[in-house]
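One protein chain omitted, others in place.
Letters A and B name the chains as they come in the text, with residue numbers starting at 1 for each one.
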Amino acid sequence: MTGQASPTALPDVRAPLLGTWRDAPGLRGFLTTVDHKRIAARYVLTAMAMLFLAGLLAVDMRLQLSRPEMERMGPQGFNEAFALHGSTMLFLVSVPVMEAMALWLIPLMLGQRTVAFPRLAAFSYWMYLGGVLMLWIAHALDITPDLGWFEYPPLSGPAYSPGHRADIWAQMITFSEVAALAASVNIAATILKMRPPGMTLARMPLFVWTMLVASLMTIFALPSVMLVTSMLISDRMVATHFFTPAGGGDALLFQHLFWFFGHPEVYIIFIPAIGFVSSIVETFSRRTLFGYVPMVLAVLGIGVLAFGLWVHHMFAVGLPRLGNAFYTAASMAIALPAGLQIFCWIATMWSGRPRYATPMLWVIGFIATFVIGGLSGIMTASSPLDLQLTDTYFVVAHLHYVLVGGALFPLFGAFCYWYPKATGRLMSERWGVIAFLLIVGGFNIGFFPMHLLGLEGMPRRIYTYGPDMGWGTLNLVATIGTFISAAGGLVFTANAWLSLKRGPLAGADPWGGATLEWATSSPPPVHNFDHVPVVDSIAPLWMQESDLPVMTGLRSDLREVLITSVVDAIPQYRQKSPEPSIMPLIAAIATSVLFVGSIFTPWALVWGAIPVAAALTLWFWPKRPRATDGPFGVRRS
Amino acid sequence: MNRYALPGVVMLLAGCSGVQSPLNPAGDQALSVRGLLELMTWICGGMYLLVILLLGASLWRARMRPIPEAAPQVEPVDTGLSRGLVAWAALIFAGLTVLIAASFLVDRRLASARDREALVVRVTGHQWWWRLRYRDPATGAWIETANELHLPAGRTARIELGSADVIHSFWVPNVAGKMDVIPGRINRIDVTPRRTGWFRGQCAEFCGTQHAHMAFDVKVDRPADFDDWLASEKRPAAIPADATARRGMAIVTEGPCAACHVVRGTDAKGRAGPDLTHLGSRRSIAAGTLRLSRGALQGWIAQPQAIKPGTLMPAIALEPADADAAARYLEALR
Partner (left out) sequence: MTGRPVLALLVLGVLAACNAEKRVTGPTQPQTAPNGAADPRIAIRQSSFEQISQGGRYFAWYGCGRCHAQGAPGIRDLGDQHRRSVRGFDQVYRTIAGHPGISPSYANRIPTDQLWQLTAYVQSLKSLDPGRRRRQDLDQKGEARGETWSGPVR
């Protein structure tokens, strides 16, 4: 099952490959690595640290709201807390962690040595780290942005939001969006051009499809938010009039541009989770996914439809009613592909032979929780009903049900599922079940009451409320639930940490998976696979009774990857893969200086461009000879 | 599992009879929307139960089957399930069609209250209070008040919403849905209250530090009582009989208060803050933050930051006797 046939048939290239693909030792290796697994690991760990910090803020807010007129936090502190919580969760946790999982998994699922653009992957992480540091160092210095995770002007304009807090928020977004674009381009290119021979589009694992769609969506959606935050900085710094009505601008322009990004963003977060769930359901039901074609079409449908829904965040701003009705219909219509997917997963379990390890429990928790979020979304999709529900705790409940239930639960399941592959050990099942029950149970106790609070008139983003509003009991219940869930999170983290040393050894394929990542050792060697596997079915590891067929011919003394065609994955040529390099870090530092400086003066764009240009020139300085020998060598006429 | 039982119990405990609740409609618009809410809850609840049943059934079914160590199935024939998928898709399609149609029809009903005899009220959102202006039926002039909205029952009021600074949102859940208050646009919302009584509205779009304390009282009156109220609002400020209150009048109308507040009929003509002409007749002060009382007024004037940190109302330091006099005067402004 590992693709290693008898030594006499295949050349033994493991030792030279290990030498060719290894990093420099110590700090130098840490800073120059282009190993997608190392980069993805630090990406995931940073995102989980951000999840922890954002969770602390949430606990803080819940304590403040647990009783009426609590005086733990004043309005300034609370406003900073929800702004930081939302911004961190949406820009620094949800999207980056999905990309990081893809960065780690995609080459392994495709039998490849690395991603299409390894140095770009490193650059993506350093830019993401820049965004993290920008926001959280600002918080440490007590200049936290305090206007929410979408800072509508004119409140965020120069007159009503003095100083640089709003600019810090806007520029943090620029950092994280550059990182996301870099990662998405990388993932899309890898998926389209670097698949194993024989893995046509129709044989791609569903997770690969979802990452392809999410990456393409990112490329289309993120420029909108970069544009709108730059326009905001411009309004604040150089007195443009984009968002000021008295100057000919329009406050709603911000909302349209922001939500044109904002709505696809939540699907960018959810669609990879679809991939996680599909992988887990398939493996643990011991049958290939039911309805592969409807599932792929549903993912594509969601990806396209997501761009036509953004006005449902603006039903209360007074746009023409017929337009609102159109967006109601479109927002409800997206339930059709999502609903089909739920059926396909349940059908797979129905006709398979389900086993209940922790990853499968998370899938069950996902279905039970996410569907509530989806249905509360149908309710808020109706524009007349939304006029009562929007900007209340009903929407807070809805968004947490879909983001936590729909993205975080599958993510935790994915962690449990691929942890053995990444570390070589299994997490404790018993503690995994305990963590699961605490997190899912606590989450529902915490957030279900918020539906009722919204229906009882509690608006969002208020730091306190009066004792005669009648909201005290439900708020207390919500706070208790949050604590239970947080305890579960600590158990999960402890399990992951302790299992690193104490967990039972996993072997290459502890779950009996179908996809290629299970064909290499756990953890994978630095070059992933000794030879590129050849695929002729949708479940390569299940179809091959004996060893997986492989393709030889890539050099083991140079870094080389195989490039294949887009639709049918026919091998086309060999591509030199970049050596480790310090240039991504240098370029990220130069870009960070430009971004941070441009908050304080527009001249930073001019002067800051010079080091960036220098760094990029050095980065792209050509020094890689192409393969000139062998059947796929470059032909010079 | 406890997550199903608990919400039911909690719903009973918390009650649905709030003064700021969409579940307690006192107006046509809120009533239509609550009907839609009920329809959607039934359909969505039904779908959820169906999903959970199917999930449970599939997991139960597996327990009934032994787990052989046979090879995993790769793309088996699934005719029954394929038909099930089509049926499921049809079910979702039908459900969505019903909901989209219902939503559209309710939306039309909300829009159908035309301005045949609508009472026009101009509401302006400020950080962090509400300015209200009514048209005087006799003269056509605008009568200004603040933070307490009176509406006649049974008559449609067309609320014209403007903003003096940032985006706010006007929301009286018992009567109608919300409408954002956006600088650069005049949004309109028609509300038709039916039931008399006191309700509460609150700003529903984050508008800065004290967004949490930007509420307003709503009194739905019988039409005759409403006309009386409007007539009394039209009158200039009462001159108090009490000597202490008269001293308070001098302090308020000639001191620092006059720079921002207007008390019609006196020298206080500032427009930056709420109109105080009939402050004594209102139920609360500081945009619904404190119930009106002499003590509350004194506290608010002396230390507004302690009550509403971040407020733009300045702290006015007065001698205790002066503070008492001023509070008596303001209380007497009925």
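Criterion: a contact is a pair of C-beta atoms (placed from the backbone, for glycine too) under 8 Å apart; a residue touches a chain by one contact, two chains touch by 3 or more.
Here the structure is a predicted model, which means the values were calculated and not measured.
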Worksheet item: Which one touches the absent chain: B:Thr209, B:Thr266 or B:Thr289?
Response: B:Thr209
Response to the item:
Sole touch to the unshown chain from B:Gly184, B:Gly201, B:Pro240 or B:Gly280: residue B:Gly184
Worksheet item: Going by the touch rule given at the top, which residues of subunit B touch the chain that is not shown?
Response: 124, 162-165, 183-186, 209, 254-256, 258-260, 269-272, 303, 305-306, 309-310, 312, 314-317
Item to complete: Write the list of subunit A residues that the hidden chain touches.
Response: 74-76, 141-143, 146, 154, 157-160, 162-165, 235, 238-241, 244-247
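As a convention for this text, only the chains that are shown with their structure count from here on.
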Discussion item. Can you tell me which positions in subunit A touch subunit B when the two form their complex?
Written reply: 74-76, 79, 147-148, 152, 154-155, 159-160, 245-246, 249-252, 286-288, 290-292, 294, 316-318, 321, 324-325, 328-329, 332-333, 335-336, 339-340, 342-344, 346-347, 349-355, 364, 367-368, 371-372, 375-376, 378-379, 382-392, 441, 444-445, 448-449, 451-452, 455-457, 459-465, 469-471, 473-474, 477, 512, 514, 537-539, 542-543
Discussion item. Which stretch or stretches of subunit B touch subunit A in the complex?
Written reply: 1-3, 6-7, 10-11, 13-16, 18, 20-23, 30, 32-33, 36-37, 40-41, 44-45, 47-48, 51-52, 54-55, 57-59, 61-62, 65, 67-68, 71-76, 78, 81-82, 84-85, 88-89, 92-93, 96, 99-100, 102-104, 106-107, 110-111, 127, 165-167, 169, 171, 173, 176-180, 182-185, 187-188, 200, 202-212, 309-310
